[in-house]
Structure formats: structure tokens, C-alpha cells
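For reference, the structure is listed below as C-alpha cells.
Every protein chain of the complex appears in place save one, which is left out.
Labels run A and B following the written order; every chain starts at residue 1.
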Amino acid sequence: MIPVEFDYKVPATLDEAIALLASDLDGAKVLAGGHSLIPAMKLRLAQPQLLVDIARIKSLSYIREEGDQILLGATTTHYQIESSDLLKTICPLLPECARSIGDVQVRNKGTIGGSVAHSDPAGDWPAAVLALDAEFVLVGTNGERTEKAEDFFVDLLTTSLLPGEILREIRIRKPSGRFGQAYQKVPHPASGFAVVGVAVNLVLNDDGSCKSAGIGITGVAVKAYRAHAVETALAGTNLDDNAIAAAVEHVCDGINPNTDLYASGDYRRHLAKVHTRRAIQSAKARVQ
Amino acid sequence: MTDNYVGKRVKRTEDPRLIRGLAHYVDDIALPGTLHVAFVRSYYAHAKINSIDTEAARSAPGVVAVYTGQDVSGKIGPVPCAGALPDLKVPDHRVLATNKVYFVGHPVAAVVAKDRYAARDAVDLIMVDYEELPVVTDVEEAAAGGPVIHDAFSDNIAYRLTSGEGDIDAAFAAADRTVKQRVLHRRLAPIAMEPRGVLARYFPGEEELTLWSSTQIPHLMRTQVALMIGIPENKLRVITPEVGGGFGSKLNVYAEEALLGWISMQLGKPVKWIETRRENIQATIHGRGQVGDIEIAFKNDGTLTGLRYSVFADLGAYHQLLTPAIPTLTGLMLSGAYKIPAIQMNITACFTNKMATDAYRGAGRPEATYIVERGLDLVAAELGVDPAEVRRKNFPQPDEFPFHTATGLDYDSGDYETALNKAQEIAGYQQLREEQKKGREEGRLIGIGVSTYVEICALGPSQAMPAGGWESATVRIEPTGKVTILTGASPHGQGQETSFAQIAADELGVNINDVTVIHGDTGIVQYGIGTFGSRATAVGGTAVFIAIQKLKEKAHKIATHMLEADASRVSFEGGKYSFEKAAAAAAAGTSDPVVPVGEAPAGALPEPQTDGKSSLTLQDIALAAHVAKNLPPDTEPGLSATYFFEPKNFTFPFGTHIAVVEVDRETGDIKWLRYVAVDDCGKVINPMLVDGQVHGGIVQSIGQAMYEEVVYDEQGQLLTGTLMDYAVPRASHIPNFELDRTETPSPVNPLGVKGVGEAGTIGATPAIVGAIVDALAPFGVQHLDMPIKPENVWQIINRG
Partner (left out) sequence: MKLEGSHQIEASRERVHQSLVNPEVLQRCIPGCERLEETGENTFAATIRAGVGSIKGVFNGTARFEDLREPEHLRIVVDGKGAPGFLKGSSDLDLE
């Protein structure tokens, strides 16, 4: 369990980090919390030549409320999000999702940016950021650009990050109005990753009917995805049990759910329906 | 005994160093100049080796040597197998593959380098030209034919064996009814927290080799490795440092142990290898691996008349130390806790292209108990009676012990009904059944599983063991009164440093802190058999106990002499030998200065002051025995005794476990409601240690029942190669345990101890599976194979 030899640099600023990546586009890799990358390196499945450690760049780690936005620095740890009183108040889906990740030690090192950039098909953050319709700020030698979450997750372990780009910030529109959120997860008994993970951001009209729903699903497909069909089916309904039950039937529309040693595709589909229903009901119950 | 310590929850003397990170495991031992070894292991399950190109590796930075099978064949003997069975096929398995590989993980080459990084990097530079061969992974297919794994043999059947007593055909013919069930025991990985590791240091001048190894059997391993590498046994010293768990997986002699010893002899330098977790799952022995049919014949009133088990045993690609013997242990325990007049076991044991199976906590007996208990559940279902009642009906009564079984054993002592009653009382069994009934009406799926088990341990009479079943102890009292125990047992988490000290402290009337227990060093400790099969206390502790009695006999003789008294008037109590001269002493005005044990007198050892005394402490005696100025005639100086205890029988702990679960109708999730265990391990030395053993055993059972499975695909690729896939239970997966005990002493040893290390693993799985099956009874389910995952449950609920 020893990685292939690599160079290791600790840039002091984001610009330095970008320059280091640019110096070896093929062989350099960003290191944040390391809990996705280092296991792969130990198994020698990943063999980067240069690790650019951005975890110590303090300016990349923050939780801020600015106007109608929540801004999360990419190297904010899961633990920081889990324990943020601010987020528990203004966007509880984030701490709830954070708390479900790995274990205490992992949460103290792992970062939301790293998790999102890794795009593990069973990672928790992708589901939550999709449900919240997050936007990512990506920086490279060509400057900055933003990408919507749904466009960012491209395929299995693949994002739209260009070689040399670093994800530096996650922007989330602050939930407003009558909203309720929930994260439901079926953890794999060995890895702790999501066999199925459902993040729901529900917004109600004044009359209690569904104004909009953001539903992110992880663990089911090659990447996390938005369950648009469910969202559409819920919109405008009064969110009674029948409406929810009917809507969640569509949670795997167009998706071929994964089969692995632990669970078949059929069972995953079933779990996705059950837990999407439970997540919606939980979110609904939490609406103020 | 003064009963100060035995029977009490004495905190372990092992723990402070373990908790504070001050213990030494193999990897903590740092010798200057140590070279590191990394292995090239096959990633094919079955392939010819056409060639191995080691050029690039040999010239890589930091590499000192590279060895392949060609280099060592003829120089290191085969990996030993101690299982002797009629017509057993024993493949010639060497420490490194020679002309072919036959399981994923099979070591092919060893790189020796100046550090572990250079060694690991050089592994990637070795190119092996493999020619794939057809793979056989299914044990039933291996029995029926399939590609032959070992060229020396004509098929993959390692042996066939039929065992058991009684007229089985008559039993089935005479039965009112029978039940039959196919049962699977999937492979498990023992997953000791510390993987294996070896450090070998050869001193070319003294021609002495020291091997530090994370092992359960230092002496046995020493003998075997000495033979394998051709060094005189008395020039080889094996030391077990702290061992982070074994569970049977380190009751073995592994290729790496011999190879590292040999390499150190070649290079004259210390060499070290520490197993990675991946290697551990690939190439440390697996447990279980049986698939078979259980058939039970019985009368309409539930009386059992016969039991037959026909099984295919998946031995893996070759034999480790006890591989072929493990299924035979299953055969021994097929009577379970019941009177069954006729029993037959038919084993077909086969080679497959997977890692060898061998002893894993329970070693063949969990399989037996599981089969019998599942069978009893089927009998109960067939008759429409409560599963606890059909068991009770077939128990032997306490006055029927020693109880002879149709598997050829004599159970030492037992009171199965009392344990069952106690467990049912704690669980509130009747109320549970009522809650279950009510729950079913409400659509809740609650299940109750009962297991009344008995198991065989404290291995065992040497007649029945491959390399001796006795255990040794030397007990010494040093001149300053400290007690040193050298035990041939080899604890690796069980706590005998504490429990043996408890026994000694009570027997000798000393403070427990003045007792030191030494084990795991063949240079210090007399030959011993080691720790496995729940034997350390029952056999090893008994050796300690009897050695102490011999010691006390000698001390009594010395005391009598020094007190100038009549032997019959000298008694031993509270650590003192006293003579009933109290009245005379009082009249003479002499007091009895007592040197408290634990305080060494300052300066030179003083002369023992015995004039006029009417009592002597054990420390006085010890000092006198060494100074030797006033010993009785015909008495050797010194105060130590050695005993090799040969047990006349195994012991048979037993108990009842009751598991209660509820199943989620929507998802199939299994939720714990209760877990009650009443275990009888005979006399209990330290209840805290016993509880710990039961906890651990139950957790490993939960692992087998619900989470764990070593999976190979049809190509023999190991799919559960890391702990990301192989699901060892976490704290969140286990229920609160409600534990209690009965204490039925064993007549086999003077301590009355039976052993408990494996009992939890043996008793629990059938209770757990029984509970889940019971929860699904409304769907007509009679049996489910382990591990039972939520999806398995959901499929039943969904289709029904």
C-alpha cells in the first residue's frame, strides 16, 4: 500500500497552485483532504507525479453568507460544514449531508471541493450540490469561469474541469421562502459510501403546494444526477402521499441503476424510490 | 485459593501498554540495517509461469536481492501440512511458486531492498510471463471434474471421508419424518486487526537465527521452519511480540516465515516483511467454505433419530497447516446439544483455485452448530412446535454425562436446560412470542432465533492432535519473592497475562502485581503448543495451576524444615506457612516479623530470620531456597516447578443465544431488537475477559450472518480485495448484548475451566439467521444462506 514516488509542493496561494499544475498538466494533481486520492495512490491505481497541496491555502476555506448566496471555499472540510451553526440555520441540507460522510477522522480532512471534483458515483456531496443547483467557480491559467453543478458532473469519476483547473468555490443560492431539506442515505456496510443517497431541497408555495424541488441522487448511476422527472411530477401538487408516491416512480427514468456485489440494479431502483419518498416527506415535515 | 482475584473482573495488565501505544508489534521492532521484503504475487488464479524477468528489478535503486521459485526450490522445504487423513492428497507447495500459480495472491518472487519503498517499487519492475490455464472455483464442479489443479494428481479431490456411529440407514428408515436442507458456508477472511509480519535476523558468527513473527504457535512454528530451511532447531529462536489478533489465521506456518528466515541467513542481515491488508485478504488463510446437505430424521413427537450431513469442503488450492482437518472437526460436533443415536458425515474435500482455507475462530465447529441448529429449526417448523421446545426435548440430562455421542466424543459435563431456561427468562421469551404474534397482526415482521449450542474446545488429548495437545508451564519464585510464570500458551489478545496471574496470586497468596507471565519466546519459555482452539486457560492454565501445586509441595517441605515443625502442623494461608506454635511464641515474647511481599530488602540479601518464628512468608522460603544454607536433606535448591499437562479429554462449553430482530418491509433492512446470551464455560477466572470473548465471538458471527463474504469470480479473481468491499461489522451494526452465565465445572481439569474463545462465534450465527428466517416465516421462508443482506430479505417480501 505504498504509492509510486511523487513530488509534493505546498503553494502559498491559489495562483501558485495553478502555475504548478500548468507546469505538468498530465502528471500534476491537486491534493486537498486526500481521502479520495490517496487510497487510489496507495493501490497504485492513480500515479500522479506531482501533488499540489492546496489544503493549507487558508483563503480557500470559508463559509460565507453574502447577499442571497452561500459561498463555500473549496477546501472547507466536511467537519466545518457539519458543525456550522450558520449553515444549520440557513441551509441544513449541507450539515446533514456532511455528517453522513465517512467517519469523524475522514470528515476532519476531506473537503467539499475535493469530493465534488472527484465525482465519485457514490459520493454524498454531488447529490447535495445538485439538489441545491450549485454553481462552481473554476480557475485556471485562462482565468475564471463558472459551471452549473449539473454540467460539471460529466461521467464516472469525470468532471468538466479542464487540465490545470482548480475548483475554488461553491456557490449556492440561499434557500428562501418556505423550504425544507433532507438527505437520506443507505450506507454500504464496508465502504460507507452511498448505495443510494437522496438529497432534497423542497420549496413550498404559501398554500403548501410544491413550488419547486431539487432532488439529487447518488450511488445509483455512473455519476450523481438530478431527478428532473420526479421534480416535475411534484411541482404544483399538494405533496400528499399519493402525489409523492407517484412522483418517485420516476426517480430512475433514463437511468440504468448500478449492479455490484452488494446490491442489484433492481434493488437500487427500489431503494431510490423508497428513500426519495422518505427524503421528500422528511423535507416537507421540516418546512417552517 | 484465597479467592482474592479469581472470579473477579480484574483489569488487564496487558492494557496500559496497549492503550498507550507502548507495546511492540513486529513492525515496531527496529533493528539497525534491516532490509525490507516485498512480494510479487500472481494476479491470475491458475497459470503456467513461462518466465520471470527480474533484470530491471535487480538493478533498481536500493534493491539488494531478488528471489524466485527457481532460486529457492530445493533449498527450502515445502510449506507443512499437519492434517493426516487416509489417502490425503498433499500438493508439494513451496514458499514461492515454481512452475505454476494456482491462486490469486500466490507469491512468485521476493524483492529485498534497503527500505520498503524501494522494495515495493521494484515489484512493479518484475515481468512474469504467465500462460493462463482454465480455472476452477466452484467446489462442486471441482468434485465433478473440471480442470485439474495439481499435475501430480488425477483430479481435484483431496480426500473423501465418512464418519459417524450408529445405523444411519435404519434411523432414516424408522423415522416418522425427515427434513432436508442445502446449506452454504461462504468463505470468510479472519481480518485480524494486525496483518501478518515477520522480522528475521541471522547472526552469521553465532549461526543463530531469530524470527519475530505475529503467530499463535511460536514453538510449533520454530520446529517446522527449522526443518524447512535446514537450521538446527536449537539455533532458531522464535519470538512473538505483541500480536494484534489471530482468530486462527495465525495458527499456521506460512511461506513468508520460512523464506524471510532463509533470506536473512543468505544475506547475513535482518530482513522484514509486513503484510498489507490486500495481501492479508489474498494470502492469509480463509475460514469456512462448505456447501452441503443436512438431513434429519425424527419422530412425530420431535425425538431425533438420525442426522446426516453430506458436504463439499472448499480447501483452496493447497494445504496450509490444518486445512484438510478442519471439515473433520465439523463431523465431530454434529450431535450438537442433543441425543442423536445415529450420525453420518460424508466429506468430499476439493482443491479450487483460491487461497487455502484453515482454522478461523471455531474452525469447523461453527459449521456444525449452524447446520444442526438450522436443522432443528426445520424440524420445529415441520412439527409446528416452538423451536426451543424441540431442542429441550432432545437434551441429554446432567446425570447422563459424560455423554457419549454418535460422533465418537464424550461430552465432559453439561446442563443445557438450565442455560436455556435462564436465557428464556432474561429474554422474556413467552412475552417476545406474544409481541411477535401481535406484531404480525399489525404487519410488523419480528423474528426470534434460538440457538442451544455445545462446542468442543480446550484442544486436546494428544492422541487426537497432530502435534501434541498438552501445554507446559514453569512457575518460579525468585529470591525476592516475585513470581515468574513461563507459559507455552501464546495469548494474542485473550488476556492470560492477567488471568494466569490471578490464578497464581490466589494459589500463592501473593499480590497480583508481583506475578509476571511470560510467553511467546522460544528462547525463554519451554516448549509449548500455543494458543488456539480455546485451550489457553483450560490446558495452559491447568499446567500453571499444577506446577504451582508442585511448587507449594516443595515450599511446604522447606517451611516445615525451617520451622522445625511437624509437617502436618504446618499450614499455608494468606501467603504464609504457619506452625501452630502461637501459644509458645506468645509466651516467649517473640514477634513474627513479616517482610511484606513486594518489598525487596535493601542492600545485600539478608539471611532469612527464622529463629523463633512460627510463620514464614513465601518470600522467606524463596530466599532460603536460593541461599540454600538451611534446606531439608534431598531437596534441590531453588524454587521452581515445571509441568506438562496432558488433558484426558476435550471440554465442551455450551449455552443458549436468543436473537430478536425486526425486518423493514419496505427495504429489507434488518434491525436489532435484543440479543441475549447465556454461556457456560465452566469455572470463570475473570468474568470481564469472558464477556470480552463472547462479545467478540458474537460480532464475528454477526459478520458472517449479515455482512461478510470472500467473493471470487469465475476467473478466480478476488472481488472483495479490500475493506472497502469486505464488510467487517462496525459498532453501529451490533446490538447491546445481554450476557449471563451458568457455571458447570469441567471434570477434565482441576480448574473446572472449559474455554470460551470461540463459543460466541459458534453459538451466535444460528440464532441470528434463525431470527431473520423467523421474521420472514409469514412468507413461507424456511432457510436463508449467509450473509443475509437487506436485498435478500426484500426479494422475499417483494415476491411474496
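One rule holds in what follows: contacts are C-beta pairs under 8 Å (C-beta built on N, C-alpha and C of every residue); 3 or more make two chains touch, one makes a residue touch a chain.
Worth saying up front: this structure is predicted, and the values here are computed from it rather than measured.
J.: Which residue among A:A22, A:L157 or A:V287 touches the omitted chain?
T.: Residue touching the chain left out of view: A:L157.
J.: With the full complex in mind, choose from B:D124, B:D167, B:E382 or B:D669 the residue touching the hidden chain.
T.: Touching the chain that is not displayed is residue B:D124.
J.: Of A:V10, A:A46, A:V137 or A:L261, which residue touches the hidden chain?
T.: Here the residue in touch with the unshown chain is A:A46.
J.: Quickly run down the residues of chain A that touch the omitted chain.
T.: Residues in contact with the chain left out: 29, 37, 40, 44-48, 118-119, 156-158.
As a working rule, only the chains that are shown with their structure count from here on.
J.: Chain A to chain B: how many Å between their CA centres?
T.: From the centre of chain A to the centre of chain B is 45 Å.
J.: Contact residues on chain A for chain B in the complex?
T.: Going by the criterion above, the answer is residues 1-2, 4-5, 39, 43-44, 186, 188-191, 261-264, 267, 270-271, 274.
J.: Give the list of chain B residues in touch with chain A in this complex.
T.: 116-117, 120-121, 124, 276-278, 666-667, 707, 711, 719-720, 722-730, 733, 789-791, 794-795, 798
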